[in-house]
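To start, I am sharing the structure in question, which I have written as structure tokens.
A single protein chain has been omitted from the complex, and every remaining protein chain is retained in its original position.
Labels A, B and C are assigned to the chains in the order they are written; within every chain, residues are numbered from 1.
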Amino acid sequence: MSVTVQTDMFDAGAQLSAFCHDLPDAGGVVSFTGIARMDDGKTERLELEAYPGFTEPWIEALVAEARTRFSLSAAKVIHRVGSILPGEAIVFVATAARHRRQAFEGADFLMDHLKSRAPFWKKEHGPDGARWIEPRQADYQDLTRWSADHTLKEGS
Amino acid sequence: MSVTVQTDMFDAGAQLSAFCHDLPDAGGVVSFTGIARMDDGKTERLELEAYPGFTEPWIEALVAEARTRFSLSAAKVIHRVGSILPGEAIVFVATAARHRRQAFEGADFLMDHLKSRAPFWKKEHGPDGARWIEPRQADYQDLTRWSADHTLKEGS
Amino acid sequence: MARVLLFGALRDLAGWREQIFEGVGDLSGLQSDIARLYPDLTEALKGPGVQIAVDKALVRGNVSLSTQTEVAFLPPMSGG
Partner (left out) sequence: MARVLLFGALRDLAGWREQIFEGVGDLSGLQSDIARLYPDLTEALKGPGVQIAVDKALVRGNVSLSTQTEVAFLPPMSGG
């Protein structure tokens, strides 16, 4: 289990290779890579901020919950902060499990929560100025798919 | 869109890097890597066979359906045939889409169909001899999740 | 003439991968020919989940076979 919050760019493929390198008897590995979109020039740059000392443990607790809930044999999260340009990766999640459904659901669960619950603040800079991004309604709806998830709903 | 059936081993991370290299305005990339399990020594080797000239077009039709159905901007499938040892990757699927849910569902859909519909035959060699593997009941049940999918249910 | 291909468990059962059958008019006739020559295959070829491809396209029911046809018997599939 590994959680990293970093300003440096990363290569999703290199991360997946490293993740796959020593997986004891996993049958399936799922990765998700979130990429900053250009949105037809509306976004020139994203600025992402975390709360150091708060954000990392929050994600670690989330990953621990995912491991238990989906019987994951391994899981990894990388989340960038700082200035991010369109086309660059923002977030990387990888999960390994005995069966593919567990790996898929684990990654899906992690991303739904990272997207609308994790302690990050995101500002979009474009030709018309800057604005803070809040989760879309669809992001909040995605969360309801995991409704047995009381702990995280309470925001811990 | 790319479909490859090959005997050579591949590195999932290198495939993901290549896939991410030129994605026009995708917001999310999902990959799935299926790995041959050791199963506590029960499996010594897998032997996979395709029907050349039939298997590739079948997968291409599946990928085309996934692209339309989940608005994928790109998709890639690599499937190995021949002799495969525990720990080696058997199948790799990558999908890219504007929003993460599309990418997740596209990859999930592709894997469910590859697992129990795609024209491959799989033989497991172990200490007690060899046996042909048929999809588990769970694999067939997974397929019912995509029940609007009439074309593929008819087996074409 | 039909070139018959067997895959997976069917091939192990038959002990052959590929055979040429001459003078074949339709799929039903071909199946009868196979059953006569290889009685052990009769049931298996009709088994649950066995699909048939003629010239690399799946077919259902009986179809007429042109000359130079490839007929593949495909037992339940399992990838990934």
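Keep this in mind: a contact is a pair of C-beta atoms (placed from the backbone, for glycine too) under 8 Å apart; a residue touches a chain by one contact, two chains touch by 3 or more.
Since this is a predicted model, take the numbers as computed values, not measurements.
Contacts of the undisplayed chain with the visible chains, over the whole complex, involve A. From the set A:Ser17, A:Ser71 or A:Ser116, the residue in touch with the chain omitted from the display is A:Ser116, counting the whole complex.
Contacts to the hidden chain, counted on chain A, fall at residues 34, 48-49, 51, 53-54, 57, 79, 90-91, 111, 114-123, 132-135, 139, 155-156.
Going forward, only the chains that are shown with their structure count from here on.
Of all chains displayed, B has the C-alpha centre closest to the centre of the whole protein C-alpha set.
Chain A and chain B have Cα centroids separated by 24 Å.
The set of chain B residues that touch two or more partner chains comprises 34, 111, 115. Contact of a single residue of chain C with at least two other chains is seen at positions 80.
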